[in-house]
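Every protein chain of the complex appears in place save one, which is left out.
Letters A and B name the chains as they come in the text, with residue numbers starting at 1 for each one.
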Amino acid sequence: MADTSYVRTAMLSAQKPPASEVGVVHWVRSNLLSSWGNCLLTLLSMFILYVIVSSIGPWLVRSVWNAGSLQECREIIEATWGPGKRGACFAVIAERWQQIIFGFYPKELYWRPTLTLALMLVALGPILFSWVPRQFLWVSLTFPAVAFWLLWGGSVWLPVMILVGFALGYAAFRAVSVVNSLAGAIAAALVPVLWWIYFCNPAAQAFQDILPIGLTMMTSDKFGGFLLSTVIGISGIAFSLPIGILLALGRQSDLLIVKTFCVAFIEGFRGVPLITLLFTASLLLNYFLPPGTTFDVILRVIIMVTIFSAAYMAEVIRGGLAALPRGQYEAADALGLDYWKAQRLIIMPQALKVSIPGIVGNFIGLFKDTTLVSFISLSDPMQIVSSIRANTEWNGIYWELFIFVGLLFFIFCFSMSRYSMYLENKLKTDHR
Amino acid sequence: MTVMDPPRAGFRPGMLLYDTRYRSITIQVVFMVLIVVFFFWLFENVTTNLRAAGKDFSFGFLWTRSGYDINQMLVQYSSDSTHGRALLVGLLNTLFLSFMCCILSTVIGVLAGVLRLSKNVLISRLMAIYVEAFRNVPVVLWIVLVNAIMAVSMPEPKEFRGENSSASMILFDSVAITNRGVYVPEPLFSRSLGNTDIGVFLISNDLLAIIAVVLASIWGYRRLQSKATAVQNATGIRPKTLWTGLAIIVLPLAALLVATGFHLGYPELKGFNFVGGVHARNSLVAMWLAVSIYSATYIAESVRGGILAISRGQTEAALALGLQPGLATRLVVLPQAMRVVVPPLISQYLSITKNTSLALAVGYMDLRSTLGGITMNQTGRELECMLLLMGTYLTISIIISALMNVYNSSLKLKER
Partner (left out) sequence: MAEHAIDRSRMQVTDEVAIQITSMNKWYGTFHVLRDINMTVMKGERIVVCGPSGSGKSTLIRCINRLEEHQQGRIVVDGTELTSDLKNIDIVRSEVGMVFQHFNLFPHLTILENLTLAPIWVRKVPKKEAEETAMYFLHKVKIPEQAAKFPGQLSGGQQQRVAIARSLCMKPRIMLFDEPTSALDPEMIKEVLDTMISLAEEGMTMICVTHEMGFAQAVANRVIFMDQGQIVEQNEPKEFFNNPRSDRTKLFLSQILGH
C-alpha cells in the first residue's frame, strides 16, 4: 500500500515559464502561425495591408496643400516628384473647408454657430452628467430658443415671446390646478397655444418697436455643410425624444384605440424610407396645411425627420420599458402614485437610462441620414462636395473631398458609438 | 353560496373620469375624436388645396403613356408603355437590386464577422477597421464615391482596343470593367424553352425550369438526409451520403443545362462600345457594391454578437460529451447562433431595401426614380405618386417583417 500521508516541508517559489511560452516569438507563433489556415490568413492580411499602404502611402506623401486648382496641384506634384507621379491635392480642402463646415454662412458671422455649439455643450451638461449643478438646467431649457435666435438671427423678442408662452402655460397650470388638476392640465395646454397663435407675434413686434435688439437675419439657404447636418440631426433627436416616449407608452397601454394608433404610427414610419418623407416635406406638406401657409424648408425637414426618428425612438424606449421588472410598477401602485407620477418618478428615469445606448445609436443613424437632404437640394456636406466637383478649378477631384467629409463623419459617429458602448458597460456594472 | 356584486351606484358624470370602468372609455373617445378631427382637418386642407391648384385626385394617370425611357429594365418597356408599367419596371429594379445587395452583404458580413473573431490578430484587426470605417460614414458617401471611381478611374471602352491596349478584360477575357459600366457574360440557351406570358410580362421558361430542378434537387437531398437519419435512428450508424447527395444536387441541373444548350455569351468590343453579355451600368454597380459593403458591416456585427452570445460553456459541454468539434458546431453552436443572428439579419434586409431608394444619388432607375421621380414630375400628381410610393415600400416592409415573425414564432415553438 502506498503511503497516503504527506506533509510538504519546503514551499516552492514561482518560476519563469519555458522560453517558448513568452516573448515576441511566442506571440507571433500563437497569434499568427498557429495552424496552416492561420498562416494563410496572415499572408492574406499582409497582402491586403501591402496593397493599401503601397497605393495610399505615396499618394499621401506627395500631397499638396497650397494650390488654386487641380491643374496647379498636378503641376506642383510633377515638378516636385517627377513626371507622371500622382499625389493628393488637399489644397481643395485648405481652400474650401469652411464651406463644407458652415455652408454659405457669412464668414464674419461664423461666431454665431460656434457660440451655439459651445452653448449646446453647456446645455447638455446637466442632462448627461449628474454632478453638474442643477441651476444649469435653465440653460438646457432655454437653449432651443437661444440657438434658434443665434442661428437664424432676427429680433430677439420673437424667441423670448415664445418662451413666455411656456411660462404662461406653467403659471396657468399652477393657478388652475389648485381648483382641479384636470382643468389645470387643460389650461396648461390651451393658454400657451392661444398665446402663440394670437399674441406672440404682435407682442414681439411691439417690444421690437420699443427696444430693438436683434441679429442679422439669416435665410435658410445660407445654411449648409455640417452646420446643416448638425442642426437637423440634433433638433430631430431632441424633439423626437418626448414624442417617442409618448408613443412607447401608448404602445404599452391597455387602451385599444390608443395602442392601435401608436402601433400604426410606429410601424408605418419605420416601414418607409426617410427619403420619401423628405420628398413629402418638400413637395406635399403644403397640400396638408391650410392654404397660404408657408414655412421654412429646414423647419419642414426638421418636422419630418422628427416624426421619422420618433418612430425609431419609441422602439428603443419600449425596449427600456420592457427591461423593467413588474415589481417596480406594483410598488409605485402600492404607494399610491398615480400613472403619470409613477411614470415620471419611477419608470421613465430607469427606462431612459437603460435606453441611452439605443438613443445614441439612433442619433448616429439620424446624423448619417441627414446627408439625404441633398436630394431635396439642401446644401448638406455631400451637396457641397458635388458643387465643388462641378467647379472648373476642381473638376475631376473626388478622393480628397470624400476623405475629408467621410473623416469628419467618422470621427463624430465613431466617438459617439464608443461613448454609448462605455455607457452600456457602465450600466451592466451599475445595476444590481 | 350567495354572491354579492359590488354595489352599482347611480351613474354620475364624475365617474367618467374617476371610475376605472369608464375612465378608459372616456380617454379613448376623446383620443378618437381628436384623431378624427385632425384627419378631417388634413382632408379638408387637401381638398381645398387641390381645388385651388385645379387638380383632382385620381390614379388614372397610371394607364396613360409614360413617354420616357428607362435605361435598365428586367421586363419589356418602352416610352410608349404606361406609367403603370414604368412603376412595375421600377419596382422590379428595386427588388432586383435589394436581392443582389442582400446576397452580397450576407456573404461579406458573415465572412467579416467570423474573421473578426479569428485568433489571428492581424486579420481580426483588419476586419475591425473595415467594420468601424464603413459603418460610421453615411452610405450616400459610399454610393457616390464608388460611382465616381467607376466613372473617373475606369478605362473607356476604346482603351480595350488594339494589340497593345492600355486596358484588358479580366477573368479569362470574360468581364470588362469600363467607365460606362461592367460587362459580364450572359447565359444563353441554344435550344431555349421559350417564354411564358403571365399577362403582365414574359418569364423565361429556361429560368423557371432551372428553379424547378434546383428546388426538386433540394427536396431530394432533404429526403436523402432524413432517410439517413432514419437509418441512424434504427441502427445507430449513419450511412455515408456525401457522394449520393452531391449527385442529387449536381446531375439533374447539369442534365438540364446540357439539354437546353446552355452557353455563355461573352461581351465583345465592337466599334466604340462593348456588345453582347449583360451590361450592368455604373449606377447599378455603384449601388450594389456600396450598399452591400455598408450593410455588411451591420451583418458582421450581428454575426459576431451571435457567436459571442453562445457561451463558451456550450462548446465545452459538447466537447466534454465527446462530440467532434465539427459536430459540436453543427449540433450545438450553430442552431443557437442562428436564433440570435437571423432576426437582426432580416431587419438588416429590411433596411437594405429601404436604402436602395438612395439610387437617386447615381441615377439608377428604381421605384423612387420612376414613380416618385419622372412620372411624378411629368404628371404633376405628387400626392398620388407619393402615396403609391410609400404604400409600396410599406407593403414590402410588412411582408419582410411578417416573414420574420413567422420565423421567430417557429423558434419559440421549438423552445417548448
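The criterion applied here is as follows: a residue touches a chain if its C-beta (ideal position, glycine included) is under 8 Å from a C-beta of that chain, and two chains touch if they have at least 3 such contacts.
This one's a predicted model, so the numbers in the text were calculated from it and none came from an experiment.
Residue A:Ala331 is the one among A:Val25, A:Ala79, A:Ala94 or A:Ala331 that touches the chain missing from this view. Screening B:Asp19, B:Glu132, B:Glu159 or B:Glu268 against the full complex identifies B:Asp19 as the residue touching the chain left out. In the full complex, chain A contacts the hidden chain through residues 325, 327-328, 330-331, 333-338, 341, 345-346, 349-350, 353, 430-432.
Mapped onto chain B, the interface with the missing chain covers residues 1-7, 15, 18-21, 23.
Here, only the chains that are shown with their structure count from here on.
By the touch rule above, chain B contacts chain A in their complex via residues 17, 24, 27-28, 31-32, 35, 42, 45-46, 48-50, 52, 115, 118-123, 126, 132-133, 135-141, 144-145, 148-149, 152, 354-355, 357-358, 360-361, 368, 372, 382-383, 386, 389-390, 393-394, 397-398, 401.
Listed in rising order, the residues of chain A touching chain B in the complex are 30-32, 34, 38, 41-42, 44-46, 48-49, 182, 254-258, 261, 267-268, 270-276, 279-280, 283-284, 286-291, 364, 368-369, 371-372, 374-375, 382, 385-386, 396, 398, 402, 405-406, 409-410, 413-414, 417.
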